[in-house]
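What follows is a structure written as structure tokens; I'll ask about it next.
A single protein chain has been removed from this complex, and every other one stays in its place.
All chains are identified by letter, namely A and B, in their written order; residue positions are counted from 1 within each chain.
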Amino acid sequence: MTQRSVVTLGTSVLVASLALSACGTRGGDSGSDSGSGSGDAKKVAKIGVIAPLSGDLSALGKGIEHSVELAVKQANESGDLNGWTLEVAAKDDEAKPDVGKNAATALAGDKDVIGVVGTLNSSVAQSVQPVLNSAKIAQVSPANTNPSLTMGADFANAPKRTYDNYFRTCTTDSVQGPFAARYLFQKAGIKKVATIHDKKTYGQGLATSFSEEFKKLGGQVVEAQTINPDDDKYDAVISKIKPKAPEAVYYGGEYPQAGPLSQQMKAAGLNVPLMGGDGIFSGEFIKLAGATSKGDLATSVGAPTEELESAKKFVTDYEAAKFPEPYEAYGAYSYDAAKAIIEAAKVSLKDATSAESAREATVKAMADVSFDGVTGKVAFDQYGDTTSKVLTVYKVEGEKWAPVNTEEFK
Amino acid sequence: MRYALPTLSDETRAKHAAKGWPLALLGSALLLVSGLLSWSYDDRILGDISIRFWPVGVQIMAMVLGALGVAFALMDRGPLRRVGNWLDVALGLRALSTGVLVFVALVLAAIATEAGGLVNVNEGGWIALVGALLMFVGSRFVPQRELGQMHSARIPGWAEILVIALSMAAVLFLAAYLLNQDDAWLFVLGLAFIIALSMGLARSGFFTWFGHVAQRHKHVLTLAAFAVAFLFPFTQNGSDANMSIATQVLIFAATAIGLNIVVGLAGLLDLGYIAFLGSGAYIGAMMSNSAFATIGWKPPFLVTMLIGAIVASIFGLIIGSPTLRVSGDYLAIVTLAFGEIFRLAMFNLDGNNGPKLTNGPNGIPGIPDLQIGSFNFGDTHNVFGIPLGRFSNYYFILLLLIGFIILVFTRLNNSRIGRGWVAIREDERAAEAMGVNVFGLKLLAFAGGAFLAGLAGTIKAHQDSAVSPDQYLFLESAFLLAAVVLGGMGTIAGVLIGATILKLMPEKLRFFSEYRLLLFGLLLVLMMRFRPEGLVASRRRQLEFHDEDESLAEEVEDWHLEDVR
Partner (left out) sequence: MDTFAQQLVNGLTLGSLYALIAVGYTVVYGIVQLINFAHGEVFMIGAFGALSTYLLLFQGQTSLWILPVMIIGAVIASVATAVIMERVAYRPLRGAPRLAPLITAIGISVFLQEFVRLFYDKIPGTNFPSAKQRIPFPRIEGVTGTAFEAGGVVVQKSALFTIGCLIMCAALLWYFINRTKLGHAMQAVSQDPDTARLMGINVDRIIVVAFALGAALAAIAGVAQGLQNANINFKIGFTAGLKAFTAAVLGGIGNIQGAVVGGLVLGVVEALATQYVPGQFGGSAWKDVWAFALLIIVLVFRPQGLLGAKVVDRA
């Protein structure tokens, strides 16, 4: 029986390959340069991407990949790379630390790689950082918000840079949380809130820094709860919060949980706005939360896209490039991250003979990078964090996020 | 279940026997020669197969297959006739030619898809195809011969050892070659080649003979296998990419062998086994020098390792204790629930919901590399001029660990304890009636298996440099179980193969990573349906699943007799 199925398999493969012959063409310019691979060919350097290209978060990961491709394509077209050509080497991390580490190891082993854009998840970054650091490859993350990645385990009291090759273009939790607290307390006049978070690095960080600032301002945090991101029913938590009658709920986490949470909160009669960070600033949130999400709030980094010239250009360029997936939440940051590496590489590659020998110089040059990017001014402080601290509060109005307040955080 | 094969009747075969043999020989020879010709017009694909008299990659594979075909043919009639008294060359040739046909078709498909159409196939490819077809047709008409008893086939002792050494060297070479293929097509073709080769060798009875040889030189075989594994990092030229995968395979395999004690030997289905690996890893992380570590005490690593293993085995005892009352499916669900409890507990113990031990979902990152004495595992060391990087260091320590685990496994398997487990697996009540301490042995299986997984876990923590709860999902337990089931319950070789397949495939075949889990689920269902005993089945197991098979029963008896002798 096994034998027969193998025969069937063999014949079908054979038939399939014969069918292909009908529309074949002879391979292009072969023969002309057979045998010679080296020589005076173009000098190539690669920018790696480590992001979840498959799995649940692949939408975000693909957006990162394509945005980097866009930045690299534009840099190659600009022609001021001192004779170097840039390429993108994208690796999948499946949002898992293990896989991410393999991807980083593979990129570190590729002698052409000069910098890496990634990762999406802070947890993956933690296992990617040491690998890239030992290979002295600059890493710029468009999405990691955990402060400990740049400032070490005890970031609040004794900040200490752990990996000098690591930078990021997004702000950390310690900026977004307080910004939201100030908006609620000072602008919206809300004095009593409850907080919920999903216990993940991102959510917990946001909720903690929010609560601290809110209490400092004189507000009252009447209840602090956590949810398990695998859950999809939150009435136990809502039942605990409701009797305390908060005027708003601050949620640290991402939209897949925030949407249903908002919906279930309101269905249970807790009719107060839900506020969150850039993790819920997505159209998906409104779809999941339904019509009752009107009035919910979110903070996001940078000024609204409609108000920034460079951002509008990014959007039109991205659309013109006809990528199969949209740029999503982190596209703009990824574009800026890639551009930061390109700017640094322009300095380091100038006199370099190989990409590998320019790696260390690239990391050094990162500190001096400064340009106007899609998300605002891009430059890095002594820890590798972005210096840009402009944030915007958005509100759900008519099934859309509408900007209500843009300000620089001080 | 056995469908009628579209095979030829014996009469037709006898009538055309004279034509079959030359055809098969000619086909094999053509295949052998084709390797020297140009296969593709395009020189950029499959590692440049366009140059004549310069065989590379797939061409060499084709030549090896052709050479085996010629050898088989000559064993049937010709100078090597004597070997044909032992090996069933007719069956071997048939299986080989089927494999070859698939292989050649795949090569042509590869050329067609990579270079754009079959026009790009040059004469070598077509000749190979003709050769494969001739072989296929010819081999159908080669009649089977009367065979001698396999276990009486002997060659001098030194020659047998040489065969073992050569086979191991071939395995090392093939593994290194396959792993270094970044091109997915070459990887697939390499696999097709190995399958074709093993099909031919297996059907001809070569592996059975090899099994007897291995039986006679057990220690040589084990040593050779370890030597090969030990030499592997030296084939990598200091590249860490494959070593990183190799270390993961080893950790996975070590854990799977531990699980094999519980499932394969004692017959207790454990669906939460990853928790034991996890508890080892968490202990390793909490007692490490990481800035996020939550336990102040930093003992030397060997002590940590022991603590991790002991904690894991305590969990093993706890989870094993319900076995007194529940068994079978119930037990499976208890272990599943336990696995979930472990994951949720690791998720929760962050200071908000329970004591601060695990940092919750964020886990414990930044675990420094191992340091034993003055040897730091993070450094690159030069041995004989070959640089061995960070992962190679971990590879060696894991190799030691897995050697230890295999030793424990085999010693247990061949002891009173092992026989007690098998007795429990077969019939618990009968075993109890015969005076086997059922409860004690079950607990021992759980604690022992967990101990081994815990050991592996402590190393994993340092190797990964981070631990987090989402590494210990139910799916990971299912993967472990799949490794055991796929490879063959109760065998070491099977589990090693299963672990390698399950960890290596997704890394090398990234393009189907999206469909990985789908295929995994399908694989489990199909395996249970068609080959429940696994790829490398222990004979006893095989008999359990196919108790109607008389000849198999005789064979098993033979093996046992030989064991006694």
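Throughout what follows, a residue touches a chain if its C-beta (ideal position, glycine included) is under 8 Å from a C-beta of that chain, and two chains touch if they have at least 3 such contacts.
None of the values given here were measured: they were computed from a predicted structure.
When the full complex is taken into account, the listed residue touching the unshown chain is A:K240, out of A:R161, A:K187, A:K216 or A:K240.
Within the whole complex, the absent chain has one touching residue among B:V70, B:V485 or B:A499, and that is B:V485.
Contact with the undisplayed chain is limited, among B:R82, B:H219 or B:R529, to B:R529.
Among A:K96, A:R168, A:K199 or A:K339, only A:K199 touches the chain left out of the display. Remark: the residues of chain A touching the chain excluded from display are 56, 58-59, 199, 225-228, 230-237, 239-240, 242-243, 256, 259-260, 263-264, 267-269, 284, 287-288, 290. Although one chain is not drawn, its touching partners on chain B can still be listed: residues 263, 267, 269, 271, 321-322, 324-334, 336-338, 340-341, 344-345, 347-348, 352-355, 474-475, 478, 481, 485, 514-515, 517-518, 520-525, 527-529, 532, 544-545.
Throughout what follows, only the chains that are shown with their structure count from here on.
Centroids of chain A and chain B (each the mean of its C-alpha atoms) stand 38 Å apart. The touching residues of chain A, counted against chain B in their complex, run 1, 3-4, 6-7, 9-10, 13-14, 16-18, 20-27, 30-31, 34-35, 54, 92, 94, 96-98, 101-102, 105-106, 108-109, 122-123, 126-127, 130, 134, 146, 148, 152-154, 162, 198-201, 204, 226, 228-229. Interface residues of chain B facing chain A in the complex, by the touch rule stated above, are 1-3, 5-6, 41-45, 48, 50-51, 94-95, 98-99, 101-102, 105-106, 108-109, 112-113, 115-120, 239-241, 244-245, 248, 291-292, 344, 347-348, 350, 352-353, 360-363, 365-366, 378, 390-391, 464-466, 468, 470-471, 507, 510, 513-514.
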